[in-house]
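Data block below; observations after.
Note that this complex is displayed minus one protein chain, with the remaining chains in position.
Note that the chains are named A and B in the order they appear, and that numbering of residues resets to 1 at the start of each chain.
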Amino acid sequence: MVNEIIIAGFGGQGVLSMGKILAYSGLMEGKEVSWFPSYGPEQRGGTSNVTVILSDNVISSPIVSEYDIAIILNQPSLEKFESQVKPGGILLYDPDGIHRPPTRKDISIYKVDAMAKATEMQNQKAFNMIVLGGLLKVKPIVDLEHVMMGLKKTLPVRHHGLLPMNEKAIITGMEIVEEIK
Amino acid sequence: MNTSIVDPKNLVYAKPELMNDNQMHYCPGCSHGVVHKLIAEIIDEMGLREKTIAIAPVGCAVFAYDYVDIDWQEAAHGRAPAVATAIKRLCPDKMVFTYQGDGDLAAIGTAETIHAANRGENIAIIFINNGIYGMTGGQMAPTTLSKMKTSTTPNGRDTYENGYPLKITDLLAQLEGVCFATRQSVHTAPAVKKAKRMIAKAFQNSLDGKGTSIVEIVSTCNAGWKMTPAGANDWMVDNMFPVYPIGDLKDI
């Protein structure tokens, strides 16, 4: 079983850290994982993306031509990556910042109102965990217990008090994600 | 009667033990030989033979390692302070010094010199300033005096075209990492004695971890200057000393 995932959005949206948590979660489940970021000035604004691969077998290339799952958090990323989702794959997006929604018919498309929800929760930092929750609902590639273990591994110890908030955000994401038909 | 000068009790002066018998390549009258001898004497007297690691420059003193029997590294042109930085950091109990000329230290190696000094590396820098590139045949150095003729300033250094004599020791003395900066010469017996004391102090500073020490020796290059050895000494006193005055610039 292999999942090749691209997560793309603006720098500062937590794209890279969401990928990192996903990768660590896979690691906690004993999977082979790779995490390859777009790096450089993009980290400080601009668009940013990360390729995460979770696999039961050794991963050949950390860079792939098409993806099983695309998590899209802004318009430029949608334009770049919609065509690179494998037929039958999944595209999950946050409608905030997307003014021309995806149009493909041969893939499953979901939306998660994470930005709106995070604002409502008055917790912008929960944003990427809400998105992650949405993904885990539509495709449970790792279970929640391992996600929490992965989160614990990536968060510095001084931030471990934030773990319950993050778990809540993931569960919220699972609740609000919806399929676009 | 026995008046043999080899009778030990008649001995008043000897070549330092660390100086070997290799024939020096320095020109007669050059200051390098005197400074080499002082270094050998001091290392002997301070008992530092096994503790000393020296770094030779590119320039006339490139073969310094052929004459003083201690461990040496020959650095790339200008890089001696970087080489010394690593050696002293990796071997903090050693006495580490560089021996550099004006082109090496104040032109191609300015960055390494300033940054090693600014980090306060616990090294001693012996800086021979003769205002000229001796080895390559007498070209202009950063320390060449205004109007001084060299093979690349045949009509004399024009400060408008070539900039001004660089007083790098004054510059280094401003840095907080520098504990000791002094300017000396070796053209008279008293000057030689004084220079020796200053070099010994710089070596002691390296051992004590006090910071960077720089001992500039205002020197002659009678071959490059196209003068007799005695004439070069006089010319140095009359022309170099006003620009590079002898004395301590910093001692803390």
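Operating definition for what follows: contacts are C-beta pairs under 8 Å (C-beta built on N, C-alpha and C of every residue); 3 or more make two chains touch, one makes a residue touch a chain.
Here is the rule we use: contacts and distances are computed from a predicted model.
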Among "SigE family RNA polymerase sigma factor", "2-oxoglutarate ferredoxin oxidoreductase subunit alpha", "LigA protein" or "ABC transporter ATP-binding protein", UniProt-listed name of the chain not shown: "2-oxoglutarate ferredoxin oxidoreductase subunit alpha"
Contact partner of the left-out chain, one of A:Ile6, A:Val64 or A:Val177: A:Val64
Absent-chain contact - pick from B:Met19, B:Ile42, B:Cys60 or B:Ala82: B:Ala82
Positions on chain B contacted by the hidden chain, ascending: 49-53, 55-56, 62-63, 65, 69-76, 79, 82-87, 89-91, 94, 111-112, 115
Missing-partner contacts on chain A, residue numbers: 20, 23, 27, 32-37, 39-40, 59-66
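The criterion applied here is as follows: only the chains that are shown with their structure count from here on.
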Whole-Å separation of chain centres (CA-atom averages), chain A against chain B: 64
